[in-house]
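A short worksheet on the structure shown next.
Apart from one protein chain that is not included, each protein chain of the complex appears where it belongs.
Lettered A and B in written order, each chain numbered from 1.
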Amino acid sequence: MEVLAALNLGEISHTFSKMGMFPVFDLAYYIVSILYLKYEPGSVEVSRRSPVASWLCAMLYCFGSYILADVMLGHSPVDYFQHNSHILLASLVWYLIFYCPLNLFYKCVAFLPVKLVLVALKEVVRTRKIAAGVHHAHHAYHHGFFIMVIVGYVKGSGVALMSNFEQLLRGVWRPETNEILNMSFPTKASLYGAILFTLQEAHLLPVAKSTLILGFTLFMATSKVVMTARHSHGSPFALIESWVCHLLFGSPLGGAEEDHHAPAPASPLKTKEELSEGARKRKTKKAE
Amino acid sequence: MEVLAALNLGEISHTFSKMGMFPVFDLAYYIVSILYLKYEPGSVEVSRRSPVASWLCAMLYCFGSYILADVMLGHSPVDYFQHNSHILLASLVWYLIFYCPLNLFYKCVAFLPVKLVLVALKEVVRTRKIAAGVHHAHHAYHHGFFIMVIVGYVKGSGVALMSNFEQLLRGVWRPETNEILNMSFPTKASLYGAILFTLQEAHLLPVAKSTLILGFTLFMATSKVVMTARHSHGSPFALIESWVCHLLFGSPLGGAEEDHHAPAPASPLKTKEELSEGARKRKTKKAE
Partner (left out) sequence: MEVLAALNLGEISHTFSKMGMFPVFDLAYYIVSILYLKYEPGSVEVSRRSPVASWLCAMLYCFGSYILADVMLGHSPVDYFQHNSHILLASLVWYLIFYCPLNLFYKCVAFLPVKLVLVALKEVVRTRKIAAGVHHAHHAYHHGFFIMVIVGYVKGSGVALMSNFEQLLRGVWRPETNEILNMSFPTKASLYGAILFTLQEAHLLPVAKSTLILGFTLFMATSKVVMTARHSHGSPFALIESWVCHLLFGSPLGGAEEDHHAPAPASPLKTKEELSEGARKRKTKKAE
């Protein structure tokens, strides 16, 4: 009975890890990403004044992870733009979210039940990207474990890691913070995921890659869906991190969590994915 | 009779599109580019305090388009610096414009009739760069139409697209604007040119490349000469753009033009190539 279960799990995870991402999952990824762009203060105004800048930002939100990973591996940063269908699909999503009459498309995809499904689908793509990034780096540098972690990390975090420069494109400059100084949950999870996939690639983690993909996807999707549904931005890692940082780096206990909350009043729009839904909608509406 | 005319036009455009750019046209390009650098407020002071920074800025003004295109295609950003004669010629122009006794060289090339000729020659180089950029990208990515447009665009716009970072090199930081948010006429024309040349490369535009080069060069040279002579910065695209943006992106009618003018008082030195000649000269003189 248990063997059967294991066999099934193995088969399921294998099938799951071979599933194509285009177009359904990628579409969800583009929608959620450009939704977060529209939540950014000032982005609607930019879309009116300079459609080119707005389109470019949307492309960074959708393909930032590919751009960064290509840069890290010394390839052309626009390499991914050869996939015309992906770019066209993302451009269509950008157009619908920013310019659809009556804001209809935006209202549909920002409707919570729809959004929860899209968020879950986005995390499927994120996990696959991390795994592919680590694998790609492993192919180029067989023993470059640090490179594998770095490439997997940038593949998972995407535009967040270059948010300072993405904001600069929209005429916004907030040098006092960045995604490395104040990591949001998806960025942290991408780092931990990249480490796990690197350990797996180095045969230090006795688990099949497809199983790891399935497990990590389930963890990410559940976490993000729960966080989105509860408008929360607490991290499931907070407690462990707080203790590990205290022991290793002498950070004050509970500091990680406090640090996360403390700077909020001063610049309340810092992290991209962590604003409460209500505040976001009010801001977006006002901007229109 | 008409066949003869067509034959002649074909021959003329073919000869024109094969004409070498070095040294005459390139020289004009370097002179006009470094002239615009000298118009930038503070650049004369930088040339006194730190010749290395000033030289580097001058190189970015002259070779920014090559640097950006090489970065976009994943090549070495300093690849073009292997052409020692080009670098030496540009360095000579930089030296003469910034350090010539009695400011003699500057006075000669900034003399309006001379400058108009140089500006026209510069546009010849710009068009050729766009065509070469699109062709180069087409060679690397046969169906990468977006990549062709991007590479042609950066080849035509050059330093303008990285003006924030070029200014940073001189200790100036203006994050509230950039060339994508507020496109100047040459940047816009480069974008439209890159799209045209991409369509031609994709066989969607039923016209020979040499004819397109000739036509686009004539348009660019005429526009820029008229704009320079009249100290104007109105764009010939303004009316069409205004309507297209209104229909497609819901921008307020006439907004494109107003947006262009409105921010001027607050930061009057924003766009590199759009200051009135008089104001420029006064500023440059004061700075010396």
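Here are some notes:
The rule is short, and it goes like this: a residue touches a chain if its C-beta (ideal position, glycine included) is under 8 Å from a C-beta of that chain, and two chains touch if they have at least 3 such contacts.
Predicted, not measured: the structure shown is a model, and the values here were computed from it.
Contact with the omitted chain, checked across A:Tyr29, A:Phe63 or A:Phe145, is made by A:Phe145.
Touch with the chain that is not drawn comes from one residue among B:Leu89, B:Leu116 or B:Val172, which is B:Val172.
Touching the missing chain, out of A:Ser91, A:Asn178 or A:Ser223, is residue A:Asn178. Between the chain not shown and the residues B:Ala53, B:Leu116, B:Leu205 or B:Val225, the one that touches is B:Ala53. Contacts to the hidden chain, counted on chain A, fall at residues 71-74, 140-141, 143-147, 150-151, 164, 175-178, 180-183, 191, 245, 248-252, 255, 259.
Chain B meets the missing chain through residues 46-53, 56, 70, 74-79, 81-82, 84, 87, 98-99, 168-173.
Please note the rule applied: only the chains that are shown with their structure count from here on.
The mean-CA centres of chain A and chain B are about 37 angstrom from one another, to the nearest whole unit.
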